[in-house]
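A single protein chain has been omitted; all remaining protein chains appear in their positions.
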Amino acid sequence: MSAAAGEPLVQVRGLVKHFPLTRGIVIQRKVGAVQAVDGVSFDVQRGETLGLVGETGCGKSTTARLIMRLLDATSGEIRFEGQDITHLKGAQLKAVRREMQMIFQDPYSSLNPRKTIGSIIGEPFAIHGLEQGKGERRRAVQELMETVGLNPEHYNRYPHEFSGGQRQRIGVARALALKPKLLIADEPVSALDVSIQAQVLNLLRDMQRRLGLTLVFIAHDLSVVRHMCDRVAVMYLGRIVEIGPGDALYDFPRHPYTGALLSAVPVADPAARRNERQLLSGDVPSPANPPQACRFHTRCPKAQERCSIDDPPLQDKGTGTRAACHFPLSSEEVAEIGVRSAR
Amino acid sequence: MSAQEPLLRVEDLRVEFSTEDGVVHAVDGISYEVQRGRTLGIVGESGSGKTVASLTTLGLTRTQGARVSGQILFEGRDLVALSDAELRAIRGNDIAMVFQDPLSSLHPFFKVGVQLIEAVRAHQDVSKQLARARAIELLRLVGIPDPSRRVDDYPHEFSGGMRQRAMIAMALSNEPKLLIADEPTTALDVTVQAQILALLERLQRELGMAIVIITHDLGVVAEMADEIAVMYAGRIVETASTATVFDAPEHPYTWGLLKSIPTLAGSRDEDLVPIPGTPPSLIRRPSGCHFHPRCPYSQPSHERIDPQLAPVQGEPGHHVACLLEADVRRALWAQLRAGRMPDEALAAVGVPQEPA
Partner (left out) sequence: MTRYIIRRLLWGVVLLIIVLALLFVMFRVLPTADPAKLRAGRFGSPKIIAEIRHNLGLDKSLPAQFWVYVKNLFLHFDLGYSYYSNAPVKELIFNRLPATLSLVLGGAIVWVVTGVGVGIVSARRAGSRLDRASMGTALVLVSAPEYWLGLITLYLFASDIGQVRIFPGAGSYIGLTGDPVKWFESLILPWLVVAAGTAAIYARLIRGSLIETMGEDYIRTARAKGLSERRVVLRHGMRSAINPIVTVLGLDIGVLLGSSVLVETVFNIPGIGRLNYVAITHADFPIVQGTVLVAALFIIVANIIVDIAYAFLDPRVRY
């Protein structure tokens, strides 16, 4: 992948999304908020694949929807190709939407069961007034179907006539119809069988190469993310705790949460050591009531007093990644918790 | 394999359902064993029959109109032949089961403690107070903090990991000899999954129970299982010790699975090698070898002949259902392991072509 000179495709600065919680008898008062995304900043370079990983409630899906402007941010800034799109509306937003598309997790509920797949894939053309002629549109759709590995003769079939993997291909075809610059994939293979996952992942990589796409890949499966992504951002309770090139992050994680995540992944190798695994205690705190300062300090094996007072900023730790931690993991600690790498 | 009588032995189990679209052959003649205190991993994707097989063990498919043939021998008794009443005495008692989604598998309207107490009193004649004490003890055993308070909570007041722990606690209430865990961690976050797997391992050590763990995740079986059975289209296509399955597998489907999953240690530059096609319908299964439409190494005769699960020469405990010759299989795997693609491996090994 080639990185174009100049500015990144997407720039996110201080992005915040709070969902208010209300209570009251007659008048609803705001009593708190679910801090789904709480100050997230990162860039997405042209042509790269950025992975967003984290567990339930970390805010990765919310972040994706904020970038896509499916949600309005509580505060912060989102720039796409240098343009501030945070508060865009109407025709301007529609113009930007041509350039960014999304594919979703559940292939069974993300396609309208009442429409033929030809109509589903062709809808982006219709919305943006492209390929107006009926014959033209059909040709364009069928070309797309072939590209993603579907039989173009199935143009008039309905989603329920396809398997999960095929439906996901339909979703990809629809997303790529307008040749967007940015594609966000929100857990695109989590609901698929293992043997089908590989097919869809290969398809995404292939499409990215062919169309020069920039891809934001959201998943909870760390092995899949490692395979697909150039850079990876790890999220916890609405914040990015570590971000950096995939190799650096997987070989030498600095943030204890990243270490715990990597240590927890079951490895398809019975000979691998598994006794030293880092087990986190307890549950993820509620995003409506997150811990003070460092969000992870309540479960962190390395936490000290400073961590509940001083919020660590995301900083370069000298080993290739930026991590938000006062006491990042040392290489001995990383080896101890059995983090496995290619080395 | 130990000379001891296995705790559970399944012989030629077949389970069919009649549906509007035809007869579904969910389980099509499987045989396997589980030894006391050991863990068997059953690996398969959707439609492989792994869940139906385990539900049938406890007779839980009887209410769905399943037609069952074959034998399921538990400590010598055939569970298929038992009456409902006799089977009920075993469920939740000698054999217990844990399911995939703890949110939907626990009754939303009853407190967790109530459901645990019910499990205890179903098989033990004890007072409610004693049962409640036992429930609290069980919650503590599975690592739930503050169990005397949490016992009065509802399932939705627990987090995902806690709920699964509670389900495991419920399954353990009568100290089962065999625990069947159907995708116990699939619905959980990865750090929680690690906690649950560690818990299962600890409980097995402490209580000496056998575990059957059903999953599609090869990483999970690599960790947990002593023996593995790989299922496809209602059959077992390969069974061996865990080390053998990952080191020297002999079935093309197993190869396909191993090559198609991304791992933390694998190379990032290569594309994954997916298994082409989709899993077959269990109503209209492919003729001959059920895997042949997706197998890169199949021969014309594989469309006609149905392979049986047969022992692998020189490897006790290793069985595979494949029509290719043993030495051909080993050569192919050697190629795949070295990083060749299936077609390259095929070309390199030069499988003897049959007359069409």
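As written, the chains take the letters A and B, and residue 1 is the first residue of each chain.
What we mean here is this: contacts are C-beta pairs under 8 Å (C-beta built on N, C-alpha and C of every residue); 3 or more make two chains touch, one makes a residue touch a chain.
Just so you know, these numbers come straight off a predicted model, no measurement behind them.
Screening B:77, B:123 or B:140 for touch with the missing chain picks out B:123. Touch with the chain that is not drawn comes from one residue among B:10, B:26, B:40 or B:58, which is B:58.
Only one residue from B:34, B:66 or B:96 touches the chain missing from this view: B:96.
Contacts to the hidden chain, counted on chain B, fall at residues 55, 58, 60, 63, 84, 88-93, 96-97, 99, 101, 104-110, 118-119, 122-123, 154, 156, 167, 170.
In this section, only the chains that are shown with their structure count from here on.
Chain geometry summary: the mean Cα position of chain A and that of chain B are 31 Å apart. Of all residues in chain A, those touching chain B in their complex are 55-56, 163, 165-166, 193-199, 201-202, 205, 220-224, 226-228, 246-247, 250, 260-272, 274, 277, 279-280, 282-284, 340-342. Across the complex, chain B meets chain A through its residues 45-46, 145, 159-162, 189-195, 197-198, 216-220, 222-223, 242-243, 246, 256-258, 260-268, 271-276, 278-279.
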